[in-house]
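The other protein chains are all here in position, but one chain of the complex has been omitted.
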Amino acid sequence: MNSTSRRHRRTACTGLALALPLAALAACGGGSGGGDTSAAAGSGKGTISVWAHQGQKSEDTALQNAVKSFNSSQSGIKVELKLIPGNDYTKTITATDASKLPDVMEFDGPTMANFVYNKKLAPIDSYVSAKTMSNATAASKAQGEIGGKHYGLGMYDSGLGIYGNKKLLDAAGVKYPTSLSDDWTAAEFTAALKALKAKDSDGKSLDVQENNGFATEWGTYGFAPVVWSAGGSLIKDGKAEGALDAPAVVSAMKTFQSWKTYVDPNTDGNAFAKGRVALSWVGHWMYPAYSKALGSDLVVLPLPDFGDGPKTGQGSWAWGIGANSKNGKAAGAFLDGLLGDTNVTAMTTANGAPPATKTALAASPLYKKGGPLELFAEQLAKPCGDSDITKSCVAVTRPVTAGYPTITAKFGDALNSIYGGADPKSALAKAARAIDQDFSDNDGYKIQ
Amino acid sequence: MKTVEPAHSVPSRRPESPPVTSVTTTRAGRTRNRDWLHGLLMSTPAVAGLIAFVGIPFGYAVVLSFYNVRLGSPLAPRFFGLEQYRRLFTDPDVSGPFLRALLNNLTFAVVVVPVQTGLALALAILLNRKLKAIGLFRSLFFMPVVFPMTLVAVVWRLILARSDQGLLNSALHAVSFGNWGAFDWLGDGATAMASIIVLSVWQGVGFQMVILLAGLQQIPGELYEAAELDRATRRQQFRHVTLPGIRGTLVFVAMLTSVLSFRVFDQVYVLIHGGGLDEDAARTVMYQAVTTAFDQNNIGQASAITVVFFLIVVALTLIQRRVVRPDNED
Partner (left out) sequence: MATTRAPLRRAADYTVLGVLAFIFVLPVLYLLLGSLKPSDEVLNGLTGFLPTHLSFDNYAHVLEALDSDSTGYFWRFMGVSLLIAFVVVTGGLFVNSMAAYGMSRLKWRGREAVFTLVLLLMLVPFESVAVPLFYLFNDQRDTLYIQAIPFIANAFSVYQFHTFFRSIPPSIEEAARLDGAGPWRTFFAIIVPMSKPVFASVAILTFLTQWGSFLWPVLMVSDPSVRPLPLEMSVFQGQQPPDWGQILAFGVLLVLPVLIVFAFFQRWFVQGVASSAVKG
């Protein structure tokens, strides 16, 4: 559809909307960029627009530098970067019509399927070089793949675990795991909390980033591993009931709920760094601050095992090509540059994340063998994908489905209310019912 | 809560001013027949704007409530008939939160309207005196009004933080010599709504206070002098001079606060999503509508919530006006 006819269509849509609302909605509603979502190849030259989320200042600077160096390294493509506040980023993309999206677009990993469903992302397979594609880690490729095509690759992945304060742990006589193979069970973890409480002035020795709020993506990212490690899952074969509210999951959530008495609300975010708590259940992003505060007293431990083996989260921001881009080739060239070693290393140095490219990961001082965050790399090296969760795999991808927004919203709500004291069985059952209802309302979110 | 009442409609002893029409036929005669045109012309821009940007979209929302519509979904909207409404009232997973939200809104209104209005009146009386720098004090009490509600929520989140680092908890700890420990003001179901009420009243009382202050200043001083001559006590003066004199303003202010109180949203959203506010105890109907629309992308359901809510508010407002009508010249 060329642009003038699209413009006419736009005016017609507004007029239609005033006269016949539903007809307009059907013809003009949100995701209508045209049936075919492949981006046009274009000439490989010109100006391309890039959107990314505005996160930590260090990340933003790394990204801006990457753009600057790309622009100055060649004269055919000029990149214009726009940063959108991170908290509202996904909402903004959801609210933007596909035709107005940029050539290159960052997106939060789990939202990929939803954007493909809404025809906002184009497959990148034909535009990104084979070298880039093969250099991506398995986990990164899995996060961006649906229906046999790839829609995005990340500069970095994520790592989730429990940071420990060696001094405090030793003082309380707590035996903590040294690797994935001797991971502590949930019961052992509870015992550790009790032992730490005896030595802690306010009895609160655990931080779970309560200040972030659980009714947010942190809730799902940080605590879906509890569900997975108990043998359940957020959704199985398109149904949440039976998977999310399985008895083992309910009992795992009960255990989680019982830990609240040991949790420091951590409103100022400094509980672990200042030594108020001995354990912090959080992701890689806190490593820079924690290592600065604790130095050699910092240990990195796996999440407790609820029965089905240690499990952890995976996935983070990724880069894709807008469905209506006219310059797929140029967009792909930019992605190649962005995912090159220099930029990936700079970015992961800035945010402490595990690199999502094989070469950068191997060279990373933090994540290589013997490095301080080796555990995270080890976890990512045992990916489960999003549906086949076995006892031996560790890093689970959040469900790759267009209905993910509902799954994360309902799970977050359930987690929030469980943490607030609600009965886990009914909270999880409610969430499962709501998810199933939503899926049935949307015909299972099948991607057309 | 923001509301306003210009002083001029205060005195009930003032006869209602009828609209002006030219009845003379002399020099001014030629405008007589054209009043209707001028009235229409003057009203058109605002009314057209309201219809275009409020009326039509609301009608659209009503239509949407009969469909299963998703934000940005490629699926065509599917006619759902009354399904959204059925779910709203009978599906336990949907109606539970919705009815609880209605209850919360009601609780909020029933507490906030008298408390905020009463507090505003008390402050207005307190500030209605000729002290030097009284303007400064008035400004201080008005200051919170100037803060966007989202900012108010952020500041109060810190004050009410459940750790013993939170300002309120430490203050209580100090004042009670260590007997009162850290309490989860926002997260505890019993105090969650109260916390919202406190910060909402804090933000809104200043505006009402200024309006009531203006109303108080319209009461002629002679009435008080006459009352003093009659040896009326201060309480009697209050009951027989102040209250009647300010009645119109008071009723107006109370009514508007109650209408505005049904829109409570910003502070509830910010605090649930980032402050650990107990969702069940504090969710309001607008919170349900917005999260259903934008976090769950369920436009049809959100529209149904909105329509039902609008009808309830209209009904309540009508009842209020009927109850109040005999005394109110409104």
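Going by the order they are written in, the chains are A and B; count residues from 1 in each one.
As a convention for this text, a contact is a pair of C-beta atoms (placed from the backbone, for glycine too) under 8 Å apart; a residue touches a chain by one contact, two chains touch by 3 or more.
Keep in mind that this is a model prediction, so the values were computed, not measured.
Although one chain is not drawn, the whole complex shows that of B:96, B:148 or B:181 it is B:148 that touches it.
The chain omitted from view is touched by exactly one of B:120, B:161 or B:196, namely B:161.
Contact with the undisplayed chain is limited, among B:82, B:171 or B:243, to B:171. Listed for subunit B, the residues touching the missing chain in the whole complex are 2, 4-9, 14, 16-22, 24, 27-28, 31, 34-58, 60-61, 64, 71, 123, 126-131, 135, 137-152, 154-156, 158-159, 161, 163-167, 169-171, 173-174, 202, 207, 210-211, 213-214, 216-219, 221, 224, 242, 252, 259, 262-263, 265-266, 274, 286, 289-290, 293, 299, 302-303, 306, 309-310, 313-314, 317, 330. Residue-level contact of subunit A with the missing chain is found at 10, 13-14, 17-18, 21, 24-25, 28-30, 51-52, 54-57, 60, 64, 67, 80-88, 91-92, 95-97, 100, 209, 211-212, 266-270, 274, 282, 285-286, 289.
One rule holds in what follows: only the chains that are shown with their structure count from here on.
Subunit A meets subunit B in the complex at residues 17-18, 21-22, 25-26, 29-32, 91, 94-95, 117-119, 202, 210-213, 215-216, 264-268, 405-406, 409, 413, 416-417, 420, 430, 433-434, 437-438, 441-443, 448. Of all the residues in subunit B, the ones that touch subunit A in their complex are 56, 59-60, 63-64, 67-77, 93, 158, 161-166, 187, 189, 272-276, 278-280, 291, 294-298.
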